Structure formats: C-alpha cells, structure tokens
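Here the complex is missing a single protein chain, while all its other protein chains stay put.
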Amino acid sequence: MATILSVSGSPSATSRTARLLRHLDDRLRAHGHDVIPFDVRTLPPEALLHADFRHTAIVEATALFERADGIVIGTPVYKAAYSGLLKSLLDLLPQYALAGKTVLPLATGGTTAHVLAIDYALRPVLNSMGPAHITPGWFTLDKDITVGDDGTLTVSPGAAEALAQVTDQFSLALGGRPTLLAATG
Amino acid sequence: MATILSVSGSPSATSRTARLLRHLDDRLRAHGHDVIPFDVRTLPPEALLHADFRHTAIVEATALFERADGIVIGTPVYKAAYSGLLKSLLDLLPQYALAGKTVLPLATGGTTAHVLAIDYALRPVLNSMGPAHITPGWFTLDKDITVGDDGTLTVSPGAAEALAQVTDQFSLALGGRPTLLAATG
Amino acid sequence: MATILSVSGSPSATSRTARLLRHLDDRLRAHGHDVIPFDVRTLPPEALLHADFRHTAIVEATALFERADGIVIGTPVYKAAYSGLLKSLLDLLPQYALAGKTVLPLATGGTTAHVLAIDYALRPVLNSMGPAHITPGWFTLDKDITVGDDGTLTVSPGAAEALAQVTDQFSLALGGRPTLLAATG
Partner (left out) sequence: MATILSVSGSPSATSRTARLLRHLDDRLRAHGHDVIPFDVRTLPPEALLHADFRHTAIVEATALFERADGIVIGTPVYKAAYSGLLKSLLDLLPQYALAGKTVLPLATGGTTAHVLAIDYALRPVLNSMGPAHITPGWFTLDKDITVGDDGTLTVSPGAAEALAQVTDQFSLALGGRPTLLAATG
C-alpha cells in the first residue's frame, strides 16, 4: 500500500542491524507494502564524506527518500549515538527530506545502557528533517539477534515481540492492513 | 607545554570550521602549546566509512589522539547535530580514546537556533569517550566568520572575544601560560 | 470529537505560555474537540514536590490524563529545558501515562538559542511515557506574544501561522475536522 525505504546505517559488511532490517522488511511486505532495502554502506564513500551532492549515487538516494511514504532508519549505537555513516547520508539530504513521511527508528547495541540513544540522539536529528510522524522505535540488544551458519536470523522471543509491535504500529500509521501476524523470531 | 590535536570535522574543502580552527591554533601556540592541525576529510573515505580499523591512516589518526593532552573538536552543525564525517572518525576510535584528556568543543552554523547542539548532541558523545575535562565551548555563527580574497580569516568582535575566552580557558586547563592575549578578529 | 487536555507548565501567574495555550484551545474547539484547560501551578505544591501520589488533586490530574485522547504540553524554556514544575507533574504520573495518546509539544522562550530544547529535552521525556504520536511542535519567542491591557493575546503573524499549522496537524492526527481556519494573531 505504501512505499517504504528501509535504511541500514551500519558500516559493517556483516551487520546485525542490516540483517535485522531485511528480516523486518518481510513483515512489512506481508502487510501489503512495497519495501525498498537500502544500505548506506553501498554508497560511494568519497561522495558521502565530501558532501558531493551531485554525485549520481547521492542523487538517486535522495530520490528514494522522496518517493517513500515511510522510512525505516536502523543504526548501531556507537559512542552513545547513531553511526557516523548514517549521519553522513542524512547530512547530504535536503533539510526537510522527511517532510510528510512516517519514520520508524530502530537501533542495535551491546548494552541496555545505550537504550536512550534513540530518543536523545536519533529522534532529534530526524525531527529536524520535518517528518509527519516518528512512530515508537525499538532498541535491540546484539545478544538477542542470532545469525545461523546459513545466514538465517533468529530474534529472541521478547525482542521479536517488541519489534513486531513497533513494525505493526508503523505499518498502521502508513495505512497498512491490520493483518494479524505472529511475532516471528 | 601541552600537545594539542585540533580536529576539524567539516566535509567541505573550503570550510569555515577548518579555517576557524587553524586561526585558533595560532592562539594556542602563542600560549606555548604544540598544536597538530588535523582535518578528518583528509582520511581515506573508504577506511573511515567501512570501519577499517587497521588501515594505516586510521591507525595513525588513533595514535595522534593517544599522544595529545588536549583535543579541539570543531564541527559544522547539520540537521541539529555534529557532522557525520566527525562521528565516523569518533566511531573508529577506542571507546575511551579521550581518557585523561582535556577537550574544547566548537561548532559553527547558520542559525542561533542550533546553539544547543554542542551541549545536547556533541558533549554526550565526547563524554562517552571518558575525557577528564570538556571545557566550555562556543558556537560561532557563519556570518561572524569572513574569509578574505587572500584567505585571511576575520572573526567579528563579539565572537572573537568569546572564542578567545574559551580558548584561553582550555589552555589554562592544560596548564598553559596565562599570557594576556587580546581577542584577535 | 476528541478530548484534549491542554497543560501549561509555567510557574508564573501571568504566564505567556498559559495564555498562549488558552488561545490555541479556542482553535481546537473550533475543530470540534472538547478541550480541558489545565495549569500545573494550580496543583498543591507540597503534593507535587513531595511525590504524594495519593493526594486527591494528583489523583484527579492523573485521571484527566487518562481520559484525554490528546494532550497539549506547553512549557517555558528555563536553563535550556522544560520547567521543573512541568517535570514535577510528569514525575508523578504512571510511567506509561501517555500510552495511546497524541501529544502536541509547545515551548516559549526569550531566545531562538533555545529552540532545540523541545526536541532534545522535552520530547525524550514525553517519549519515555509511551505516546502513540508526538506531532510536530513549535517554539514561540516571548516577543512574538503580546498581551493587551484587557488581557487579549496577540501573536505576531509568522508565529501565528506556524502555531495554526501545528495545531491543525495535531487536530487531524486526532481525527479532527479539517476545517479551514485562518491563522489568528
């Protein structure tokens, strides 16, 4: 129903954040949405870091944000805040790139001591970009995400339930089908 | 007397932030300190964004932080916070890379509406890295910084006085000579 | 259509924040909502400050929050954040007192340098209380609010337009009538 851009801001090639987002993408598709997965780390580093607004890849990324009705923003927590990689992309977008959009903020990290980074660090930055609605987000502990040898991701029950809930609230805010889906670890 | 690393986190090649820091470096040298200018944008973008901790340039940057007694951190304010470029470097440093160090936070921006970004966004990230002392910082408006045709930088009187004051407090916290220097626009 | 609690967190008896909220209450009523004005300063100070959860006035205030579908939270900005008076009330409410509710955050202050206090200080506290939706807020400069000798409040045109816009977005998020109302200074 809605077009959703699902953005991973992890600099790591084997990121739990990215895998978690791809996992949630399936849930959003089951709600009837068109989901576009996006990894900031696939953008050309030089264009990103030197604020090269006119580089084709940056122009295309900006267009993806424009097209989307909903944006999932996922980031690992480093040094008590979002990743520098994610912020580098946000810095390149227009000031009001989130105007009219619904946003779901997600973070992953090694310690519950960083839970507040979503509300005190990530949300204020997203808010400065003029979104219509930032729905309730979730911080997932690294230890609650397990990646099997075959690449299959498993989320521990408590975290899976919370993620299902914030994903469904985000979907509903976008006018998605209130389909009953079980929390899937 | 002390070794100071003066870090510009601006992605722009013609940055006011960088020029302002180089200007203040002179004042710190006049106080008797050894100042090492550093521009994050000179680091290899790929190493920075893909968290390549072992890249020579990253290893060298980490060593510069280790050697320094004092660190000046300068950043433009984008989207209500520090630059993604600066955060990308901080993300690559050890968790307690600022342990035992004295830090001077500086920001530049287009509007006074972003003044609080130093205290609400930059300081919490710096604090997570364990510094001994973050001295009072300053937010300088872009319009208070003028760059002449010959590259000479002029700071408007009010801003120059405030910058001189926070620079001198930083110097004193590092055990610098309390030399009387006039504020120099 | 919805029941709205409009909360002023100003400690001053002649508060611009309180007057501004009462002014916006009329706009919300014109959208068809039932608006309950509420001044935290009318609560018994001792019950408020000594965390006396069982005091009748606190029990009644808690019930007002429970009944409301939407909450307007207005605060002056002191020391770079919301008022201690407002926080004293929030401290006494249940942890998830905002669950399922739509919230409009508003602040007033003497300088644009405090604009970010809404996003960096007030919203994180409100978010910790589990709201469904915190709609875009607004920071109004004291100088844009004039109180006449007869108590009539006038808001300067730019601020009036912005306030009308965030009030209408809040009303729409609550399912209010999308009536066309002009911005009223």
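Each chain gets a letter, A, B and C, in the order it is written, and its residues are counted from 1.
The rule is short, and it goes like this: contacts are C-beta pairs under 8 Å (C-beta built on N, C-alpha and C of every residue); 3 or more make two chains touch, one makes a residue touch a chain.
Only a predicted model underlies this, so the values are computations on that prediction, with no experimental measurement involved.
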| item | value |
| --- | --- |
| Among A:Thr56, A:Gln95 or A:Thr111, residue touching the chain not depicted | A:Thr111 |
| Touch residues of subunit A, complete complex, unshown partner | 80, 111-117, 119-121 |
| Sites on subunit B contacted by the missing partner chain, in the whole complex | 116, 119-120, 123-124, 127-128, 130, 132-136, 169, 173 |
| Positions on subunit C where the hidden chain makes contact | 11-13, 41, 45-46, 48-51, 78-91, 95, 120-121, 124-125, 127-129 |
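Simple rule for what comes next: only the chains that are shown with their structure count from here on.
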| item | value |
| --- | --- |
| Geometric centre distance via CA averages, subunit C-subunit A, whole Å | 30 |
| Whole-Å gap between the CA centroids of subunit B and subunit C | 38 |
| Multi-partner residues of subunit B (at least 2 other chains) | 80, 120-121 |
